[in-house]
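Every protein chain except one is present and positioned as in the full complex.
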């Protein structure tokens, strides 16, 4: 059988690397091209040493049209603002694109306000927001904007109650591993600063908040910036985001009714595992290395606390991108993605 | 000068051990007796090996009245429910007591409901809630109930705004190191379960919540169980609690006004360090091993997010107990307690 | 195509769980039976929560002959001393066995001295020592004794120079993650005791030493207990063993000659990746979750320092067991096992 050819633009970072790890286990697709301007000519396994013996490619630096010619689908894993320079040529070249940057997640105007730069390729409504549990229209799409890592966990934790119109306030308190900050060393990622520590940052201003508000607002228009709060933290972990959603409801509600809403909402969503009462609550170890989003919840009075856990590099980035790829290329949604979590 | 003689009832766990570490550095007080029923006769340094060469005592098991005779003040570092069996005899014996269990923190009726057991020594109003920043009446008291670790960080993060009557909802999301769970191995403390992980637990039902409600309610009677929420988590850290207080205010408020309220409220409180804008936010490393509580905050609309950081074994337990001891014995509040944090 | 049916005796611990994780990704074999006396009737995913949605089995407790009837091959993941009670019936029942305990790794006499108990099923020479890089005779074998985790990393680090007869002393200093100690909490695995710490233990007496001596002695009979030393440590890591082999040679030797010996020795061994000069040295992250053993080395005078890295639960246990299974069942050695490491 012919394998689908996949391109990865920006293969030196964690997301590009994780795309390769996952695609190595995909039965229908293979990596054809991995680009890096800086590393062009270097063997991929010189940088991503753990993939030695598994992948036999060197970083290249071809033009977008060459990539489009060679590939059935291209992942753009480049910094925010850089994707919009590449994506138009890729689409014109006839390939499909999953963009892992923020460039196409928000309307151009919101993007410009949030990221403080002009958008040179506004195509509002043209890109699908690639959270497949909410946007099955990724099937057949030519351009999908893969969501941010925090929004994935936050939106999935609150969507069923937003959908039911029951939420007065949604306060998301997220605890993330540091790999979301990327491959470059920084003061925050410096081991003596992060080990045995917790840091809150961008407490009210994180750029992922508009994505959360956008998607919850589609389900419940009352959930706007005055009702939805998001505070991220980094914890001493490489991978994973645990989001604690403190949801204050319009009225008191029973656990059974709320749990039913979650189970129904995610009934046919293979990557969302709803943990019922009696189960332990979600934790990072249960999803490590996998594309699952685990969800559990506890009720008390007019408040529901929902816990979601994802691997930020998988369901929060590369795995979800491949989930979108599967839909775009007409493959089963789970194709190559039911990789068991690595626990312990 | 004569040293004050101190007794520690229950010296085998982390709290008893930490009392010894701190009292070794105290210029006016020394440990005279350390008890352990199980370990009676064993040298203290056989159990707390890091104190070898510094302390020359064996665990003993004398009666409360013998302890009271020998000691100017006694710390009871025993399980919840066990202190009430010992404290009456200690007080009758004429010594002073700082109880580190939960037995005297709450009115007996609330205690019984929260801890599910009868209270055999109700003395409501007789014990001071030992958060010295709110309860200076510890000075001269004979019995002080040392607060729980979570309540210390949570109450201090929200007290100034509670005091100003500005708070509509107070949602505390706490991230704790695992030493708060004690010296005994458990599934939660098992390294493969905790490393690289985060766990929420007792999401709406933690037994520290009544302390938080009690103390904030004294400052603002509208802050009752329908307005104050508390969700604890454990993170991969030995020591420390970072509390993220999501405070929803009655009306929008400016940063400067709120920061002024915090600075004024804690003006003469030597162990609370208010971090102003421009400073980095509090983190566990900044307080590790010390009695400080660092506080920082960010505002946005009708919401204030306050971050507090403490060492759960020091300001959250043994250090605060010694702070109370200083007040009870007429020593300067900071005596022997300005130990610099261990960072990195 | 028909899948091969596999049994796992002792499925509640880390090794049994890891066998399931890996077999879920195997194209030719599937888990048919998982046993646990204690958990019989409980769903597997109630214990191994991360496998929810992936495996639909309950723990059972059938007799060995029932298991033998149902399975093409059985893994015994039971405590040392318990395998010898089960294995004879399994073999008589006509199935093949990979035993992950220590029961069949050593001659019965050495076993009895090392483990301090009688051997009730001595079959010296009948079981293959399942280190496939040294013992290809696992192909077609009916009983394979899967090596210990430490011996796997230690033997592979030193075998080429032992084979060349060049080694005077072999001093193995190993650094292990804690998962090797199992799923039960202990003082050693208690997070406050292990985080930010390193422990040496069983410095001269670890029970894995006889395996190391046995296998190196087969290659170079001068390498006996007076020439081979082994000291294990635990480090703050869940998975992985990094072994530093300090090899003192009979005479000075050049790097190129030694590196050539390693490359030649492991030429057709798909799971051993020899890292050449210029590469970074092996580290745990490069092999995490995978069946690879990475090896690198540095020379100086009459000394060679070899570094090997494995995942103790994979190449050190379940992965190697499946590698043996592949050989025993006539499958390609790498079938289902080229799972990319999880890094970062």
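Letters A, B and C mark the chains as written, and numbering starts fresh at 1 in each.
Note that a residue touches a chain if its C-beta (ideal position, glycine included) is under 8 Å from a C-beta of that chain, and two chains touch if they have at least 3 such contacts.
None of the values given here were measured: they were computed from a predicted structure.
Colleague: Which of these, A:196, A:311 or A:333, touches the one chain of the complex that we don't see?
Modeller: A:196
Colleague: Can you work out which residue in C:80, C:233 or C:269 touches the chain that's missing from view?
Modeller: C:233
Colleague: Across the whole complex, list the residues on chain C that are touched by the chain not included here.
Modeller: 169, 171, 173, 175, 177, 192-193, 196-201, 203-205, 225-226, 229, 231, 233, 235-240, 242, 244, 246, 248, 281, 283-285, 288, 298-303, 305, 307, 344
Colleague: Please give every residue of chain A in contact with the chain that is not shown.
Modeller: 14, 178-179, 183, 185-187, 189-192, 194-196, 236-238
Colleague: Which chain B residues touch the hidden chain?
Modeller: 14, 17, 20-21, 24-25, 48-54, 179, 195-196, 238-239, 270, 273, 279-280, 285-290, 292, 338-344
Here is the rule we go by: only the chains that are shown with their structure count from here on.
Colleague: Taking mean CA positions as centres, which chain lies farthest from chain B?
Modeller: Looking at centroid distances, C is the chain farthest away.
Colleague: In angstrom, rounded to a whole number, how far apart do the mean CA points of chain A and chain B lie?
Modeller: Result: the chain centres lie 39 Å from each other.
Colleague: Distance between chain B and chain C based on Cα centroids, please, to the nearest Å.
Modeller: Roughly 46 Å separates the two chain centres.
Colleague: Mind pulling the chain A residues that touch 2 or more other chains?
Modeller: 196, 238-239, 285, 288, 344
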